[in-house]
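Every protein chain except one is present and positioned as in the full complex.
To keep things simple, chains are lettered A, B and C as they appear, and every chain counts its residues starting from 1.
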Amino acid sequence: MSIKNEMKLEFLSRSQNEAFARVAVAAFAAQLDPTLEEIADIKTAVSEAVTNAIIHGYDNPNEIVQIITRISDNSVMIEVIDRGKGIEDIELARQPLYTSKPELERSGMGFTVMETFMDEVEVISAPGQGTKVRMVKHINHDVQETERD
Amino acid sequence: MSIKNEMKLEFLSRSQNEAFARVAVAAFAAQLDPTLEEIADIKTAVSEAVTNAIIHGYDNPNEIVQIITRISDNSVMIEVIDRGKGIEDIELARQPLYTSKPELERSGMGFTVMETFMDEVEVISAPGQGTKVRMVKHINHDVQETERD
Amino acid sequence: MNAKEAVDLLMDYDRKKDILIVSLKGELDHHHAAEIREFLDEKLKDPSIRHLILDLQSLHFMDSSGIGVFIGRYKTISKRGGQVCITNISPHLDRMLELSGLYRILKVFDTVKHAVDWIRGESA
Partner (left out) sequence: MNAKEAVDLLMDYDRKKDILIVSLKGELDHHHAAEIREFLDEKLKDPSIRHLILDLQSLHFMDSSGIGVFIGRYKTISKRGGQVCITNISPHLDRMLELSGLYRILKVFDTVKHAVDWIRGESA
């Protein structure tokens, strides 16, 4: 992947930053000329990963969530990183409907949504060290040309 | 100023990131519930400062431009930072119509625009060290309530 | 509309006998989930409400936090023997709801009117 552009974002672990984070990543990814559907996919996946960092990774609103976004010719790579609690059993965490916070009415569908809406999702995590979710979305310009009005 | 929220943004010194930068800052400042006019002011000022970092601060597209944004109860503070050339004579640089790049059809109005659209503009710069432009905009919620439909 | 409203969640509601109709406008993420949850639970304190229709026509964004909200309200309503319907779903939302298995418990309709008619038919 030859990198064409890159940005890094850091913000406090507060829920009001969820909207900001997805808008910022979408604005950056817009350089690849994605369809509205592709932008919606990216926004949703970013929202899931950022929400997880805020509610699962950290237990207070004064920690830092980091997002790194890289653009190549036809794909965008997004890393959402926290230095929080980390995940004990990544395989279990990725199962549809698994949530450690049912009391918050979490559905356990976050990772499933990321996997459905992005082309690649990799989770790197260690208890006490934090979590990095790396997602890739291919932006298919050939398909786009015909789909777009 | 008691800080309510904070973010930091870093991106490569390429002109296609100008739009991204102003959209990202505007999305963050939106938490203060500014009017559309206030958002337009902020976007314009950010665009000026980021453009300056890219064309005056650096001479290549692989350097880093940094933006720090802090929100308090009724104001937003934005710092646009480069580690580039720096400014020899800040007073001269801030004069309306002064530009060191007339060959690029720069109008020399960048700092004047920032000063007009923001409430405070401070320029910290040293030759060879880079430039930091710190801008503050007060978001007046009283006026807003009556102005907005 | 100002800049903040674009990413806010707004709620509107209507009442047709034992049916509560709530339309959601804007963005439903984790940040707004608490708000909509409180709003709905406050309304559902009224025991004469048996059914719930959620109109999503103006919901421009939703992540999996919304699924949790829908399931939670479904539990309340189904204890009363009522139905939860959702209407006016965008293609993007459709993929999310499909994925979550919500279609097995919620009824989906094109319009609020169709949902009301169906509930009337069911309980007739």
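Quick note on the criterion: a contact is a pair of C-beta atoms (placed from the backbone, for glycine too) under 8 Å apart; a residue touches a chain by one contact, two chains touch by 3 or more.
Here the structure is a predicted model, which means the values were calculated and not measured.
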{"item": "Touching residues (missing chain, whole complex) on subunit B", "value": "15-16, 18-19, 22-23, 37, 40-41, 43-44, 47-48, 51, 54-55, 104-107, 109-110, 112-113, 116-117"}
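Criterion: only the chains that are shown with their structure count from here on.
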{"item": "Centre distance in Å when subunit A and subunit C are each reduced to the mean of their C-alpha atoms", "value": "26"}
{"item": "Euclidean distance of C-alpha centroids - subunit A vs subunit B, Å", "value": "28"}
{"item": "Averaged-CA centre spacing for the pair subunit C and subunit B, given as whole angstrom", "value": "41"}
{"item": "In subunit A, residues with contacts to at least two other chains", "value": "16, 19, 23"}
{"item": "Where subunit C touches two or more other chains at once, by residue number", "value": "7"}
